[in-house]
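The complex appears here minus one protein chain, its other protein chains still in place.
Coming up: subunit A.
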Amino acid sequence: MCLAVPGKVLDVEVRDGTRMATVDFGGVVKEVCLEYLPDLKPGEYAIVHVGFALQKLDEESARRTLELFETLGLLQEEFGDPWEAAEAAGGEWPAQDGVGGEVRQ
């Protein structure tokens, strides 16, 4: 949650007096508030955190960071179904017992 994810601005509009954009995060599209980066234009990249664009980024860095976050499983975490994840947690650590033994040695 603390990490901000880079995304590409698709389009920009003013809604309820607030500057908003649709932003593509490697396939996942979300609404993003542009109040903190009002100059951001379609086609540009920015670091987005919890629905707010916070800092501009060049395309190459944005792409590389997205790839890394994908590898770290952070995209799934940011955009996946949290209820499912919470439900699944606790059941998906098959190594627990064996690992417990190993660690204690």
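To be clear about the criterion, contacts are C-beta pairs under 8 Å (C-beta built on N, C-alpha and C of every residue); 3 or more make two chains touch, one makes a residue touch a chain; residues count from 1.
Just so it is clear, contacts and distances are computed from a predicted model.
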{"item": "Listed names \"LLM class flavin-dependent oxidoreductase\", \"SsuA/THI5-like domain-containing protein\", \"BolA family transcriptional regulator\" or \"Hydrogenase formation protein HupD\", matching UniProt entry of the absent chain", "value": "\"Hydrogenase formation protein HupD\""}
{"item": "Interface residues of subunit A (partner: the chain not displayed)", "value": "1-4, 16-18, 30-31, 33, 35-38, 47, 49-52, 54-55, 57-58, 61, 64-65, 67-68, 71-74, 76-79, 82-83, 85-87, 89-93, 95-96, 99-100, 102-105"}
